[in-house]
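This report refers to the structure that appears directly beneath it.
One protein chain is absent from this view; the other protein chains keep their places.
Should a chain be cited, it is by its letter among A, B, C and D, assigned in written order, with residues numbered from 1 in that chain.
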Amino acid sequence: MYKIARENLTALFQKIAADQELYLPVRTADQVNFGVWTEDADVDLDTLKSVKSPKDVFFPQSETLYTCIRDGKKLKVEPEALKEQDFVVFGMKACDLKGVEVLDRVFLSDPVDSFYAARRDHGTIVSMACHEPEETCFCKVFGVDAADPQADVATWMIGDDLYWKPETEKGQKLTENLADLLEKAEDAGSEAAVGEEQEKIRTIIEKLPYSNLSLEGWNGDVLMEKFESPVWEKLYKPCLACGTCTFVCPTCQCYDIKDYDTGHGVQRYRCWDSCMYSDFTMMAHGNNRTSQKERFRQRFMHKLVYFPANNDGMYSCVGCGRCVEKCPAALNIVKVVKAFQEEEV
Amino acid sequence: MSIEAKEEFRPKIVAFCCNWCSYAGADLAGSSRLSYSADIKIIRVPCSCRVNPMFILRAFERGADGVIICGCHPGDCHYTSGNYYARRRMTLLFSMLDYIGVESGRTRVEWVSAAEGVKFSQTMHEFVEKIQSLGKNVRLEDLRCRK
Amino acid sequence: MTNQKKQAELIQEISGVNPLKCMKCGKCSASCPSYNEMDIKPHQFVSYVINEDIESLVKSKSLWKCLSCFACVQRCPRDVKPGKLIDAARQIVERQKGGDYLTADEIPELLDPEIPQQLLVSAFRRYRR
Amino acid sequence: MQEIVNRAKELLADGTVKRVLGWKAGDLPYNPEPAYFEKEEDFEDFVYNGFCGANLSKYMIEASKLEGKTLVFLKPCDTYSFQQLLKEHRVDRDKAYIIGVGCKGKLDIEKIRGLGIKGIESIEGAEIEDEAETLKIQTFYGEKTCAYKDAMLERCHVCKGKDHMIYDEQIGESKETKDADRFAEVEKIEAMSPEEKFAFFQKELSKCIRCNACRNVCPACSCRKCVFDSNKFDSSQKANVDSFEEKMFHIIRAFHVAGRCTDCGECSRVCPQGIPLHLFNRKFIKDINELYGEYQAGADLEERGPLTSYQFDDAEPGIVAERR
Partner (left out) sequence: MQRIGVFVCHCGTNIAATVDVKKVVEMALHEPGVVHAEDYQYMCSEAGQEKIRAAIQEKNLSGIVVCSCSPRMHETTFRGAAERAGLNPYMVEIANIREHCSWIHKDMEEATEKAVILMRAAVAKVNLNTPLKPGESRVTKRALVIGGGIAGIQTALDIADAGYPVDIVEKTPSIGGRMSQLDKTFPTLDCSACILTPKMVEANAHPNINIYTYSEVEKVSGFVGDFTVDIRKKARSVDMSKCTGCGVCQEKCPSKKTPSEFNRGLNNRSAIYTPFAQAIPNVPVIDREACIKFKTGKCGICSKVCQAGAIDYEQEDEIITEKYGAIVVATGFDMIKLDAYDEYAYSQSKDVITSLELERIMNAAGPTGGHLERLSDGKAPKEIVFIQCVGSRCADNRGKSYCSKICCMYTAKHAMLIRDKYPDVNVTVFYIDVRTPGKNFDEFYRRAVEEYGVNYIKGQVGKVIPKPDGKLLVQGADLLDNKQILKEADMVVLAAAIEPNPDVRKIATMLTASIDTNNFLTEAHAKLRPVESPTAGVFLSGVCQGPKDIPETVSQAGAAAVKAIGLLAKDKLLTNPCTAHSDELLCNGCSQCANVCPYGAITYEEKEVNDHGIREVRRIAVVNDALCQGCGACTVTCPSGAMDLQGFSNRQILAEVDAICR
């Protein structure tokens, strides 16, 4: 284990950014999101949750797939290059890491998404434990330990020190590169400090209102029963059909592929899509889900039923609580789970 | 011509002209041989009120450096009131563009009657000069449309 | 470019007058109080400028007979304003003498018996506006 | 609150209304959700407190399609939206029973979070009966307090007034909350240089994730299908591919609601990225007021909107450059 004083972090970031891109929580116009580090970026490591999850580091909101350039009646097709440079993501929380695990299931299983895979290969993740979890968090429900964020490097911000623990080969390599800035912290005091912090985090998490949410009855086997439940009819009513929940979510992975006419050709790109949108999976004949109830149901069925059915029981919710915070109509996955519980009692 | 002259800034300017007055005014400028810059390209619309703010933003998105809308003089609209609506719409739109930091000189509305070939040509002259002085539109351009 | 042509252009530049707009109505000559004193009449000024015969114009008596009353300027229906042309021709003469670009404040000090009085009056009238 | 509940139950019982559109208590102290109540026992969860800030007018578009009357609780500012929707034939007056509720300013959880208060367990002082000027907030990290005022939504500081524009009956007291000039922020931007303006909006809009929350919550954005969802203008977009698109989206959205926007402030309230979207709408409102005379959308049913009317001597578009 290593440590570095908080005041030296800028030097650390400088060093990392010297030869690769560095993504970390940056405050822009009063909001914290993951962004590229620059000298004048306002780095914010104290805000628990970035507005958007950092999934866009690996799966950007929009990315070009290829470009067609028209020359008279001839067409030239230029595929977009895959990510070739290494980069570092600093400050991902345990829930976001779990989110990446979910995305891996989708994009790295056959057929492999080469754009995503290239980014995963080149990215080194430095995680950070959640110093002060909040009332919207329910990662525990999904077996996530916010106090022990497993990544290439795990870190804990304790007081004025950042404790740094490489966990993988990639993490080790990064640590070596930063050797002159990181201070060895193999002593018992450091271990104890981290242990104490972990304990503190876990104690708070036990107390959080959502931590004992039960997911009993939510699995791949209850498809028809849940699908046909009358509860949805009541639940969806306040939903405004915006895409906030899906766009802040660390696991939502649906995208649309669109063409942009540049005037001298076409740029084909993909961009996040939201199952809440009326034109989600629009096809020539129209739409699969014509009502907001169906669209609303889709999101939660996918997270809690369809996904576990296809992925060895793994839910595609990680309990980060972003949707709880951001939904304009105060709807969220927790309310959905609870509503079914009440109904079933 | 020297090489430098070829590299000079040639703005792209879209002019929306109403069919009844301004387009005819442009025709008159043509038949009177009143020259103006070839950077101006005219799109014929039935009335200035047909010009949707989307058209203007789209032109800028596509790399236009200036957009000018010409219609009948207030009171002379072929459709009685079209240019009055256009006047309000464009005033508000231009004000918004100015508000978000787009130079207000990039947009203009001018009333040109069918008899005002001279005015048409002069207006186009002035507008091209203005755009020349403002340079390339970079604030509203969609970079994907660049060649 | 010949000197004459340059001067003709200079006159147009100084006066801001486009002599081609003249329709030869003669209202300037009809309005002119010094008409009889002049060898080149006000309406003819225009054609001298058009024909680039500035030398004759500059040498003419008329140059210093114009009172700069600007009646012709006021009444010209075509915005040609012969009075301004005359004024410009005078300036050319003065510039050739080196008395270039006077400001109104400098005039009193420069009062020189050699400067024709007409020019002074004209200058004052011009600056009064 | 009890008064509201009692009255709602009464109207439900006597058959005046078929359902009640109100708020259901959330699972956190601050997240009640809009909900329908159809039976007396449903009211167990009914809540009406400082966090019930959502403008229920927009829900009335759907409610107008239901059979029978819907009782809806509207704050003074919501009634402008309802009336504007009525003007545009998007809601049915006969299907609505409007209880105009008093308003003492509504709370914004983001404001509270912005004060560094996190891990919230409970909040005291947010009930409408509470006269307290301070909120007492119990958190996992200790007890915090916060002035009610400091936790109020931006829109309440520039409140249009506490009169209901349209209602069947009124319940509850209101308290003046206006303590700021509605156009001060707009004026600040207007005074900037073009470069500063551009930088300001560039920074704000770079956060936009095109979630459409602003659009979907907006009572003026009541189109069955938004131009940005249809292919009518080749403008269908789902993501912020280029910084220009966000500008296009927000400018056009603001333009489409210009003269119809009541300045209810919902767009800014719901933006997950905290973009002050009301600055666009308020710019239009300010221009309209200055150029075409004071106009408040939703204030009446008859007056023509400023973009569907004109005067012979309206200002020319060149005024934009002149005013600079």
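Note that contacts are C-beta pairs under 8 Å (C-beta built on N, C-alpha and C of every residue); 3 or more make two chains touch, one makes a residue touch a chain.
This structure is a prediction, so every number in the text was calculated from the model and none was measured.
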Handout entry: Left-out chain, listing which of the shown chains it touches
Key = A, B, C, D
Exercise for the section: Among D:65, D:188 or D:203, choose the residue that contacts the chain missing from this document, as touch is defined above. Expected result: D:65
Problem - Option touching the unshown chain, where A:111, A:159, A:189 or A:286 are the choices - result: A:286
Fill in the blank from the handout: Given D:104, D:256 or D:269, the residue that touches the chain left out of view is D:256
Fill in the blank from the handout: Per the touch rule stated above, chain C touches the missing chain via residues 21, 23-32, 35-36, 41, 43, 71, 75-80
Exercise for the section: Write the list of chain A residues that the hidden chain touches. Expected result: 72-73, 261, 263-264, 286-287, 290-291
Handout entry: Residues of chain B (touch criterion as defined above) contacting the omitted chain
Key = 12, 14, 19-21, 23-24, 26-27, 29-31, 33-36, 38, 41-47, 49-55, 58-59, 62-64, 72, 75-82, 85, 89, 113-116, 121, 145
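We take it that only the chains that are shown with their structure count from here on.
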Practice task
With contacts defined as at the top, give the pair, B-D or A-D, that has more of them.
Solution key: A-D
Problem - Centre-to-centre distance between chain D and chain A (centres being mean Cα positions), rounded to whole Å - result: 30
Exercise for the section: Measure off the straight-line distance from the CA centroid of chain B to the CA centroid of chain C, and report it in whole Å. Expected result: 42
Practice task
Please set out, as single numbers or ranges, the residues of chain D touching at least two other chains.
Solution key: 241
Fill in the blank from the handout: By the touch definition above, chain B meets two or more other chains at residues 144
Problem - Footprint of chain A on chain D - complex, ascending - result: 26-28, 31-36, 54, 58-59, 109, 114, 118-121, 140-141, 203-204, 206-207, 209-213, 215-217, 225, 229, 234, 236-241, 266, 269-270, 272-275
Fill in the blank from the handout: Residue positions on chain A within touch of chain B in the complex are 260, 262-264, 267
Practice task
Show which residues of chain B lie in contact with chain D when the two form their complex.
Solution key: 52-54, 57-58, 61, 74-75, 81, 84-85, 87-105, 107-109, 139-144
